[in-house]
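Complex shown without one protein chain; remaining protein chains in place.
Here is subunit A:
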Amino acid sequence: MALNGDEEDFEWEPPTEAEMKVIQARRERQDKISKLMGDYLLKGYKMLGDCCEACGVSRTGPDFKSCVMRGDWIWNVSSDISPALTSSAKISFSRSSVSSQAGVSVPQPRPEHCEGAAAGGRALLPPPVVASTLQPALEEAEEAVLTKLRWATTQLQSSASLEASIQLCSLIGSCANSLRSLRELSQ
């Protein structure tokens, strides 16, 4: 943008193609994370003060804390990027209330509202007892599906038959859908 950029051109070396790809990927990832966070905040989620320790690990508990990196499409994107960039998205969120109402609630001057944008207001969270009995079952199911997924992948690599390959691919697709449903349940 500078008008007198001619003198700078002699000192500046353009980045290599690999560096450009890394820079571009990093920027896109950051933008996507920021956009996701912004979406969550506008829907009434609360930005917590603690950070996600490991990328992709979802914490469950009374507050239903989760890392913004959880989510299938973000998981797929991050797997394409260089491992140096897969640092965790250090901000975690919690759903402060469960609400069926869409949109963002107003910080309007009413006693029931504090300072935030929770559309559902002060709806109570589901009791923790339900989460504690459901969680081990979900983890077991997830483990089982992952095991089957790994087995199907191994079989697919060594398979020579067309029909068997098609069936293995459909099995892998079903496992992926099951995993997605299980993770949505656990959130």
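We take it that contacts are C-beta pairs under 8 Å (C-beta built on N, C-alpha and C of every residue); 3 or more make two chains touch, one makes a residue touch a chain; residues count from 1.
Definition applied: contacts and distances are computed from a predicted model.
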Hidden subunit of the complex - UniProt protein name among "Signal peptidase complex subunit 1", "Mitochondrial import inner membrane translocase subunit", "Elongation factor 1-beta" or "Bardet-Biedl syndrome 10":
"Bardet-Biedl syndrome 10"
Checked against the full complex, the residue among A:M20, A:L42, A:A137 or A:A164 that touches the missing chain is A:L42
In terms of residues, what is the contact footprint of the unshown chain on subunit A?
1-4, 7, 11, 30-31, 33-35, 37-38, 41-42, 44-51, 87, 89-91, 96, 101-113, 115-121
